[in-house]
Structure formats: C-alpha cells, structure tokens
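Shown here: the complex without one of its protein chains, the others still in place.
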Amino acid sequence: MATNAELNAKLESVLNEIFEASNVIYKDRGFQRRIGFGKRPALISVDLANAWTRPGNPFYCGDAMDTEIIPGMQRLLKAFRAAGHPIVHVTTAYQNTDRNDPATDMGMWHYKIPVDAVNLRDEEIWAIDSRIAPFEGEYVLLKKRASAFSGTPLAGYLRSAGVDTILVTGVTATACVRTTICDGLAEGFRTIAVKECIGDRVPGAVAWNLYDIDAKFADVETVDTCVKYLASVSRNAKSVAAE
Amino acid sequence: MATNAELNAKLESVLNEIFEASNVIYKDRGFQRRIGFGKRPALISVDLANAWTRPGNPFYCGDAMDTEIIPGMQRLLKAFRAAGHPIVHVTTAYQNTDRNDPATDMGMWHYKIPVDAVNLRDEEIWAIDSRIAPFEGEYVLLKKRASAFSGTPLAGYLRSAGVDTILVTGVTATACVRTTICDGLAEGFRTIAVKECIGDRVPGAVAWNLYDIDAKFADVETVDTCVKYLASVSRNAKSVAAE
Amino acid sequence: MATNAELNAKLESVLNEIFEASNVIYKDRGFQRRIGFGKRPALISVDLANAWTRPGNPFYCGDAMDTEIIPGMQRLLKAFRAAGHPIVHVTTAYQNTDRNDPATDMGMWHYKIPVDAVNLRDEEIWAIDSRIAPFEGEYVLLKKRASAFSGTPLAGYLRSAGVDTILVTGVTATACVRTTICDGLAEGFRTIAVKECIGDRVPGAVAWNLYDIDAKFADVETVDTCVKYLASVSRNAKSVAAE
Partner (left out) sequence: MATNAELNAKLESVLNEIFEASNVIYKDRGFQRRIGFGKRPALISVDLANAWTRPGNPFYCGDAMDTEIIPGMQRLLKAFRAAGHPIVHVTTAYQNTDRNDPATDMGMWHYKIPVDAVNLRDEEIWAIDSRIAPFEGEYVLLKKRASAFSGTPLAGYLRSAGVDTILVTGVTATACVRTTICDGLAEGFRTIAVKECIGDRVPGAVAWNLYDIDAKFADVETVDTCVKYLASVSRNAKSVAAE
C-alpha cells in the first residue's frame, strides 16, 4: 500500500498531466481568461479561526496552516494595512447546535458536515487565530453558510466602501473559499484567489479546486504578486514611501 | 396651532376618507386580496430591542410600546411557545460606527438615519427588551439593514425549518417592519402583519404603512386572530389541550 | 360627500401639517440626512410598461403618467444618454399565470395583487412604453417581485459597471419603487428618488411614500436637479460641452 507521500506524488503527477490536457480544451474554447486586479481591493479572509487553524479541532486543516497559510496571511495583512484597504475576517458559528431541533441557524448544513461542532458560546473555537488577529475597525463577519456572501451583508458592505476587487484567502478550497469566490464574481467584483493562503484538509482538494477556480471564477495569484499590487494602489502616500 | 391630539384626530379622519376612496379602486382592480395563514408559522419580531422600546434612546418609538406593542407581543410569544413554532428576535447593531470610515458595516444607511447610535459594544442598547426576552433556543438575528431578510440567512433558516407563514411584529412600520414583510412575501412565505404589535415614531406612519401593506404585501390581522390561529396549528398536542 | 378634488385638497393640507410635526421629531433624532449624489450614476426605471402607463390596463397609474411621469422620464433619459451612464428599464411579467397551479413564477404575490394579469406571452402589456423606449444596449430587466433588486442580478450588474448611485423612477411609489429604493440602499448604492417621475394609483400614496423614503432611504430630488447633476458627471466630453 502506498504511503501518503507516495500517493500525493502520484496524484500531483497525474493531475498535472490532466491539467495540461484540460488547458488545451479551455484555451481553445476561450476559458481561463484573466480578470485582473482593479483599483480598490478588499481582503476577504475566510474561516481562519481556531477550529480551522489549530490542531485538535474538528475542522483543522493541517500542517500547511503553520508553514504556508498563516505566514502568507501575515504578509498580506501587513500590505493591506499599509495600503489602507478594507480587511474582512470571516468566521462561522451557530447559536443552536442541537441537531434534533428542526429550526436551527445551522439550516440544512448539519445534514452534510459537522457544523454542530462550532457553537457560538465557545468563542475560543470560532475566534480568528491570534497570529492574524483583527485590528480595531476591521470587520469580523459571522456567517452560517459556506460562502461569505450568502446570507450576509458582505456585497453591500463592499459596494458602499467603493471596493471593486476582492482577494480571497482561507479554508477550505472545497467549500467556503470556492463558494465565496463564485459569489464574489457574481456580485460584480474582480476576484483573486491568493495561492499560498488557501488550504483544505484532504489530499488533492487544493490543487483541483484552484484549477477549477482559475479556469472559470478568479485569477490565482501568489502572495508576492498581491503584495506588489497592494503597494501600487495604496491610499496612504506615506505608507507607499515606507514600503 | 393644532395640538398633537387634534392633529392626529384630523389626520385619522382624513386618512379614513382616503382609504375608503382607495379601497374602491383597489377592489375594482383586484388588489387587497387575502393571502391567509398557512400551516407552519414563525414569528419574526423586528427591533424590539432597548434602543427602540425604552425612552431616552434615539430610536425610541413612544408610548404605544408600553400600552400596546409589548403586551401584544407577550400574548403572541406565549401562544407561539405553547404551539411549538419558531420565534426569531431580530435586532440591529454595528461594529464600526465611525461615519468618517469609508468601510463600515453601516454601509450607506448612516447617510440617511442615525444608525451610528447603535454600537455592537453597547449590548444594553441592542439587547431584546427584557419584557419579551428570548428563551433558550430562540434565534436572535443581528441585522445591518432595514429588512430582516436582506443580508441575513433568514429565508434559508425558515425554509430549512419547514416554515410557510411569517407573522411580523415590531418597529418601525415605515422601515424595518415594512421591508421585512415585502421581502418575506418575495422569498415565498405567507405574510401576516400583526396589527397591535407594529409601531413607529411619527404620527400617521403606522396607519398609512399598514394600509399599503394590507393592500399589496401582507394581511393585517389582530393579536386575537393570530393567537386563535396558533392554537389551531400547534405542534404540541398537550399545549393545545391546555390552551 | 366630498368630491375627489376636495378630498385630495383636504388630504394634502393635513399631510403637510403631519409632515411638519414629523420633521421636528426626525430632525431632533438625526433622521432625514442627505445621502447625496455620487460619481457614477445609473437610472433604474421601474415598471413604466404599458400595463402601468396606458389606460385600460389593470395596473394603470392615471393621468400623472402623461402629464408628469413620461415627460420627466424623457428629460432624464436624454440627460443619461448624453452623459453616457447606464440605463435599466425594469418590467414585470410571468410565464405561468394560473392561480390554481401551486408552482408558478408569480410566487406568493398573486395572493395579494393581480399579477396574473401580466402574462409574458402578451408582450404588448409588459413592453416598456414606446414614448420612453429602450435604446440598443440599454438593459431591459424582467422581474417577478416588487423590488428590481430582489431575485434579479441587478446589484451585481451595477457593481460590475462601477455604479455608485441610482436614480429611481417609475411606479408605484407604494410597491415597486419603494422596495427598489430600500434594496438599492441596502446593496450599497446612493439612492435618489426622482420626484416628478414617481407615481401611484390611489390618492395620497405618492405623498406619504415619498415622505417616508426621504426620511430614511433616499433623497427625493427634482428632475431639474438630476439633469444638472448628470451634466456634471458626464463620461462624454462632447456631450458636456453640448449641454
């Protein structure tokens, strides 16, 4: 039986072959276009709360959290704050996690995944990870569904703030990040998926979801590219000089 | 100059004449139909929080709160709890009430009304009035906009709970109650406006808003009628007997 | 018994007294603020289709259509087209107007008002009035609900076009115009109600709805003011000169 490392290596190799074959179809048909960055970005950081970022919690997303996602987020947050653009920290929790109650703010989702593990009373579990803690004035958005836009005032908030572009980070690629990106595009924003800052908890899921996303819903860009872009659209003359 | 009492009496008299003239047009054209009660109701109580219910707060809605709205709500809540149907307590508050910040969860609304007076940190101001305090398990929904449906997961919550009818109460007739009713109908629910439990803070506003609502968006019904209806659709056999 | 003219005169007089009394309360509490015009407007013209604009149809909105609303719209359209800003013509119609079918695109609304009178097959009835006919490239948006935003892609369309301000016209003040304005504000746009271009079919309804709207949801402005504003934000240098 293959070890995880062997399995992942094999998967990566086959996915790359598949992606190359798909690229031919997509290019030929006019998919995989570039949406590009606009002039007024916001950061939408999805579910980088303890239940997802810290070991021992049901939604924990693994080692990449410490090695890639949190460090990438720290760079992005620094660049966003220096440039003076809005930051939204999204998290998920429920008032009523009783699966036997037919009327709960979990809606239908507890029939598929263990959202009943994130009760609003247990603030520690849904609080944003302290390594990327919100600053005063940054919006902490509590959602109930996968997408940060669905059943929340996010689209109106962003429009009222003059935002035209969203940089999306967080977990998971399969669920909350992907749905947030799809909805963000639908609601009229330029959508950027920040490559190193998006994670998941099962093998392959980041790779194929980012592939689908880049083909149809957002440009996948590195933290480096995003940090450079942010310096170029700073609303704060001094911070630009200081960069 | 007319006193308030004289002014109100004069207004009521003229509005009644106007409503009679309008009724002729509406009936002739097929408006003012009855939507009726369904089988699975929920109570949507809008903004009966201290800023709206207690004197001295900017959103305070006046004497009718103590004489009519709260007593009516107490009867309705008792009937809903006995019948075992969902209750949603809606309130409104903001994380960022700095009107100079271009990115705030007040969105555009602070350009029209003093939502900056309801900061989320001041829980006393947005907490549901203690005379109609939520019971364990009842949903307390924090909204940012006028409608309890707009930018919230309410429609999905109600559908997942099997609800087909909403009884709407609270303040104000002009804003949060009316928009909640319009959206509730649009989202596929039978809509009932509970007459004695809807208030406002300026003269005439309840009268003309309920008139418009009854003509086009919801049936206006008394607390008595609603309490009788609730007993007839109880999900709790014992409580029916006990009624 | 009072004639209609006498009744309307009496109503206007009393409403003005009431509005003055309400203004005191609103000013004191910080309502009736000005939202102002932004930099990138769009025109949202609601239900100025034959069923609403032409005599003999159930939704017809009366003489003001010919004397005020259509002429005002003609001036506004000219100014919008000269300035190069987006125009959205909204109308309402249904595929299935069988009230006995439990699944129809009328949703719940036919239980309150005669939407079954506007069948999608009868294009004449829901077509935009020929006096203000859409030009090539202007968006004709078919809606099912009162609000032009509810259950439509309008908010995303406007955001993707960079719009920050909406000027709303049409009928009726009670229903489709008012809900469109409330939702437009909620979705993050500066909202302007164009005074002479908003109508209704029952006495008083325009007056009290515009009063409520101006207090809480949009600035009510004249066609003159809007036309001047449009010249000041033209995207078309030549047309500015020509104005």
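A, B and C are the chain letters, set down in written order, and residue numbers restart from 1 in every chain.
By our rule, a contact is a pair of C-beta atoms (placed from the backbone, for glycine too) under 8 Å apart; a residue touches a chain by one contact, two chains touch by 3 or more.
This one's a predicted model, so the numbers in the text were calculated from it and none came from an experiment.
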### Task
Sort through C:Thr152, C:Thr179 or C:Ser234 and give me the one touching the missing partner chain.
C:Thr152
### Contacting the left-out chain in the complete assembly, out of A:Leu11, A:Ile70 or A:Ala231
A:Leu11
### Positions on chain C contacted by the hidden chain, ascending
42, 86, 95-96, 98, 101-105, 107-108, 137, 139-140, 143-145, 150-154, 156-157, 160-163
### Summary
Interface residues of chain B toward the undisplayed chain are 153, 155-162, 164, 186-189
### Message
Under the stated touch rule, tell me which residues of chain A contact the chain that is not displayed.
### Response
2, 4, 7, 10-11, 14-15, 17-18, 21-22, 25-26, 29-36, 58-59, 107-114, 117, 145-147, 150-151, 174-175, 179, 182-183, 185-186, 188-191, 201-205, 208-209, 212, 215-218
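Heads up, the rule we're going with is that only the chains that are shown with their structure count from here on.
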### Query
Degrees of rotation, nearest 5, to put the Cα trace of chain A on chain B?
180
### Message
I'd like to verify one number: the distance from the centre of chain A to the centre of chain C, where each centre is the average of its C-alpha atoms, in whole angstrom.
### Response
38
### Task
Spell out, as numbers or ranges, the residues of chain A touching 2 or more other chains.
153, 156-157, 160-162
